[in-house]
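Heads up, one of the protein chains got dropped from this complex, but the rest are sitting where they should.
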Amino acid sequence: MDATAPAPGSDVIPAKLSVQALKVSYGDAVALSDVNLEIPEHHVTAFIGPSGCGKSTFLRCLNRMNDHIPGVRIEGRVRLDGEDIYEPRVDPVALRRRVGMVFQKSNPFPKSIFDNVAFGPRVHGCKDPVQLRELVERSLRQAALWEEVQDRLDGSALDLSGGQQQRLCIARALAVEPDVLLMDEPASALDPIATAKIEELIQELKTHYTIAIVTHNMQQAARVSDYTAYFYLGRLIEFGPTDQLFTNPSRPETEDYITGRFG
Amino acid sequence: MTAHDLRRRQVERLMFAATMLAAATTLGVLFFLLGYIAWQGATSVSWAFLTRLPAPVGEPGGGMANAIVGSGKLLLIAGLVGIPVGFLGGVYLSEYGRGPIAFSVRYAADVLNGVPSIVIGVTAYALLVVPFKHFSTLAGGVALGLMMIPVSLRTTEEFLRMVPDSLREASLALGAPRWVTIVRVVIPAAMRGILAGILLSLARVAGETAPLLFTAFGNRFWSEGWLQPTASLPVMIFTYAIAPYDDWHRQAWAGALVLLTLVLGANILARMVLVRSGGLGRSS
Partner (left out) sequence: METLSPVVPPRRPSVPRLAIGRTAATSLTPVLAGRGERLLGSSRRRRWADPIFRTTSLAFALTVIAMTAVIASVLFLRSAPARAAFGWGFLTSSTWDPVFEHFGVLPFVWGTLASSAIALLLALPLGLGAAICLSELLPTRWSDPAAFLIELLVAVPSVVYGLVGVFVLVPLMRNIEGILQSTLGFLPIFAGPAYGIGLLTAGILLAVMIVPFVVTISREVLLAVPRAQRDAALALGATRWETVRHVVVPYARSGILGSVFLALARALGETMAVTMVIGNRPEISASLFAPAHTMAAVLANEFTEATGDVYLAALVEVALVLFVITIVVNALARLLILTVRAPDPARV
């Protein structure tokens, strides 16, 4: 557990997600080994590291999206509010209501904007049109998209720009009222202005949600996150408050990465 | 340029001219076919033709109303047999199909596709005509339905596969179970192509004659219900064409015009839909 840097001081922040001895392998290839990590509630935690270091694989363990990969083996424990999410009795569907995900390339359904955002609630049993409309509006507002689309909710989602589509996907994820929002390089396919909007959005969302974001852009991690975890070759090298990790990393590997010696 | 080069140029011009002739001939056949049938049949296609029963043998006049309705009934049964198997089978192959089972299903569909339609007719005869001791619309419809399966299966599978995985992931990440993802995201996204594929397979069997020869057989009058022999457009065209009566020949052309219009119309419609939805490739 020396990856977590205990520091002197005050507040104790509850951990929303707690990971112990996580190991992921596909066949003979090991993607992640011995990861121990606590993701604090109502904060933004960033996962950084060079390509192929396992950060995306790790993220996908948190909502059991890796289950769908043929031949995958997952060992260790991941706990959401104390409950082990990999317990056989746990229904992944119920898990994903509480842990949502936004993907690198926006993937709106070829449906209307309204139907995209309402998809999650409908799937989970919400049929009341009043409730749906309320949820859709609220989610679009939280994703900072409402003003731009309120007049064309029946229009196709595919007519939106790249940045708008990504915010739509965020709204869609928020509509099921999750506790945690996982974001896999959410702005990597966007231009700088759209990226800045997404980053601002993340700051505002953390008051209501716990956010975990994978990013290959170190500056973005420094801008946006409260805590950062550095992964390398499938291992968690260091985890700590962002400021501390970037200005005074405790591991030489971390220092090598953030000073750009490789990666 | 040397004399040799000149010769090469001449050869090239000659050969390319030959290929253009080949293309023109092939297209020429199409236009000739359409034109000739239109010419021969147009004068005979009338409201009476479309709504009247055949006249007694040897007498001129009458129409093919029972054949048209009969074909419709046959297609209905064919659809009931062929569409569910093709559609749901295609869903399985696309969403769950990995491994030997899927391979066998695809191979079987290929085999089924290559079976001559008359052989399918023989099978339907053995299974549905012999036990009941008479010809029926049901037997004919089932034979046609069997023929529909390979096309609708493969097009359903292909269009479902074309739906990007990112949509499936998005749906799963929102907490939708697998089957909801398939039913509410993947299938709707591929619906256009799937429908076009079904339309194509219906059009293909609508023109089939051979499998009906000893299943639905034929009927000079209206066919009641589903368990009696029925007239059908292709069979009637065939019967009239090889008969000695001139008036029947005339009616055969009219029937051919009607059949051709329906079949080609359905094909063109389906391919237009396919092109708009992403298509099957350049040559659609």
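Chains here go by letter, A and B, matching the order in which they are written, and residues are numbered from 1 within each.
In this text, contacts are C-beta pairs under 8 Å (C-beta built on N, C-alpha and C of every residue); 3 or more make two chains touch, one makes a residue touch a chain.
These figures come from a predicted structure and were not determined experimentally.
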Identified contact with the non-displayed chain, of A:C53, A:A144 or A:L168 = A:A144
Touch assignment to the omitted chain, from B:E59, B:D110 or B:E224, lands on B:D110
Where the complex has a chain not shown, which of B:L127, B:L167 or B:L195 is the residue touching it?
-> B:L127
Which parts of chain A are in contact with the chain that was left out?
-> 4, 6-15, 18, 38, 40, 79-83, 85, 87, 89-91, 93-95, 97-98, 121, 124-126, 131, 134-135, 138, 141-142, 144, 146-147, 176-177, 179, 193, 196-197, 199-200, 203-204, 207-208, 222-227, 240-244
Touch rule applied to chain B and the missing chain gives residues 8-9, 11-12, 15-16, 18-23, 25-27, 29-30, 33, 36-37, 40, 84-85, 87-89, 91-93, 95-97, 101-102, 104-105, 108-123, 125-127, 146, 149-151, 153-155, 158, 177-179, 182-183, 196-197, 200, 203-204, 206-210, 213-214, 217, 234, 237-238, 241-242, 249, 252-253, 256, 259-260, 263-264, 267-268, 270-271, 274, 280-284
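Definition applied: only the chains that are shown with their structure count from here on.
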Which whole number of Å gives the spacing of the CA centres of chain A and chain B?
-> 50
Contact footprint of chain A on chain B as seen in their complex | 98, 164, 166-167, 169-177, 180, 184-185, 188-189
Which residues of chain A touch chain B in their complex?
-> 63, 65, 68, 70, 93-97, 100-101, 103, 105, 107-111, 119-120, 123-124, 169, 172-173, 176
